[in-house]
Structures are given as C-alpha cells and as structure tokens.
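Okay, here's the structure, questions in a sec.
Note that this complex is displayed minus one protein chain, with the remaining chains in position.
Showing chain A:
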Amino acid sequence: MTRVWKRWLPAAVVPAVVAGGAVLGTVQAGAATDLPDKTPQEVLEMVADSSVRSLSGTVEQTSELGLPQLPTDSPAGESDASSGVPSGVASALELLGGSHTARVYLDGHSQARVQVMDRLAERDVIRNGRDVWLYSSKQNAATHLILPEGSESEGYHGDKAWTPEDLAEHFLSSVEPSTEVTVGSDSEVAGRAAYELVLTPDSSETLVGSVSIAVDSETGLPLSVDVEARGQDAPAFEVGFTELSLETPSDDLFNFTPPPGATVTERVVEDHHAKHAKHAKGDRGEHSKDYVKYGSGWETVIGLPADEVPPELMDSPLIAETAQEVDGGRLLSSALVNVLVTDDGRVFAGSVPLEQLQAAAEGR
C-alpha cells in the first residue's frame, strides 16, 4: 500500500511546485523597492530634466472604461468598413477599449516607430525626419505623409529657455489650485525602480479618482500612467512600459519602403495647423477652435455646436447601440468620460456626472 502512495507522490508534488512557482513569480513582480524620498517638485524636475531621446521598449495599455468591447480582435479579420463607422473613428475608439501591446522605438526627436501588435496583424507608424508612414497589415495599405519643412529638428517644447525647475514650478502652480500632488510609494515598472507621482482632484464632482504617473528613478522618464475612476476598483486606463531598453535602436527600423502590392496613399501635410490636427489623430483636432468651455479644472465640460458634429458619427450602429436615452438627449457613458448628445444635435463631453452635462446643455 505504501508503494502505491509513493507512486502518487509526483502527481501531488509536481502540480504544487508548478503552482508555487507561478505564485512566486507574480509576487516577485510586485516586490517593493526603496528609493530615497523626494518631494513632488523634485520628481517633476527629474521629469523635465530627462534627457532620454532614444529607447526601445514594449508598451501595454489596458482600459476598463465600461464600454462594450468591440469585436475587432477576432482572428478572422473582418474589415472595418462593415461596421459602418468611418474607419479612422473606429480604430481610434478601438484603441480606447480592451488592451493593446505596442513596441516603441525612438531615436532623437525625428526618428520614431510605433508597432501596435494586433492578433495576426500589426499597425505601424514610422517617422524618419520629414517622412511619416502609416501601415496596416490587415488592409495591406500604407499612407505616406510628408511633414512641412523644418519639422525635423523641432521638439515638442519649442521654448528652449525653460529650465527643468521652471517647468516643474509652472506645472505645479497651474495644477495645484484644483489638485493635490503627492509622491506615493515607490514602485517597479518594466524592472526599473520608479517614483510614483499621484494627482488627486480636490473636486468631488469629477469621475476621475486619481492619476498616478510612475517616473523612472534614474532617468526621469515617465514609465507608466494609471487613471483611476471613482467607484471602480480596476484602473480605468493604464498605459506603461513592460520592457524598456535605453539603447539606440537600429537605424533600419526607421527606413520604411511600402511592401510590393500595398495600396499607397500620398499626402502632404501643409501648414502648422493641419499638423496639429494630425497629432490629435484627425478626430477632433480640426474642430478645436469652435468648442465652448464650461467650468474649470477637472469639472471642465466641452460643448460642440450641432453643425460641428459629423452627422455619420451618430448614425453609426456602434454609437446607436451604446448610447442610452436620458433627459434631453442620449448619453454615452464610460468610467472616465460622459458624452451627452442633445436632441438638437449638440455634443457635451466631460469627466463629470450626467447632471452637470445636462446643466451645461440647458444653460447654453
């Protein structure tokens, strides 16, 4: 009889060891780190002082916005056209829901490549100097944008006179009236020790619970951003590196030639304004001058007049199914943002409860 028990021993021990190993792996990933204490001002100075210009890494994004998941992840690979939504809007909406993994390569200000890794497909954005290529493997289509002259050397902050201290102070003074800025417990992101900068809105009238930004303790590079929504346990929006290397990526990555057989669209980006529209992913950028702002800080509500809203947007089955009827219009509700479409076609959006959107809509 003891022989029989001995022979069943591996069947009990091996699963236990495997389970133990799996548990240990997850515990180690969350191991606490201990860094010298810093004030929010000092952490912000580190961010502003950060000199990281070349990196390659993997970025993961997950959102729990409470929106229905869009069936674009299926391996069969349906085309976006069948859903009836303009494909640009659809892909932007799709990026907001669910989780995505992307690889990011940066070299200086003018060379960048982002690869959004879908199931059995990939979407690429490659910038090399003035050339920007967008490529989607599912559609086998490439778009070539040529940026205006002089944009190769331009950074994101045109003002070179700002010192890190100034930037940190400016950020704090503009944010502090409505927000509490603290440094949370040290964390580990992508295997690097990081400071956690936590922004908590003072107002209770916003859907945003808190925003935490992990800042690399060595280089000051922001490593991850988590947005917590009120009344929800899981972070509503998370984006952060899972792997990061600060080595300069290979130059070949930034040289893109559209593959044979791909449909290529050529586009020239002319003026400065259009360029900004592109940065805003083409969606809302071009309307930016016509919106109306109500409230301030975290309670800001943006109102769009009816003629600025693309009509096909509201007719799309996607939005028709998601929106729910409320007093005075239809509401698109998510964990972080509410959007109210009034009966006369105006659109109000903000990180606020529905009542405030309705108040803004009535008050005009």
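Odds and ends about this structure:
Following the convention adopted for this analysis, a contact is a pair of C-beta atoms (placed from the backbone, for glycine too) under 8 Å apart; a residue touches a chain by one contact, two chains touch by 3 or more; residues count from 1.
Here is the rule we use: contacts and distances are computed from a predicted model.
Only one of "Cytochrome oxidase maturation protein Cbb3", "Cellulose synthase catalytic subunit [UDP-forming]", "ABC-2 type transport system permease protein" or "Response regulatory domain-containing protein" fits the UniProt record of the hidden chain, and that name is "ABC-2 type transport system permease protein". The missing chain, though absent from the display, is touched by one residue of A:V18, A:L35 or A:A306; that residue is A:V18. When the whole complex is considered, the residue among A:K138, A:R230 or A:R330 that touches the unshown chain is A:K138. Of the candidate positions A:S51, A:S173, A:S204 or A:T257, contact with the unshown chain belongs to A:T257. Interface residues of chain A facing the missing partner chain: 4, 7-11, 13-15, 18, 22, 58, 69, 75-79, 103, 115, 117, 119-122, 124, 133, 135, 137-142, 243, 250, 253, 256-263.
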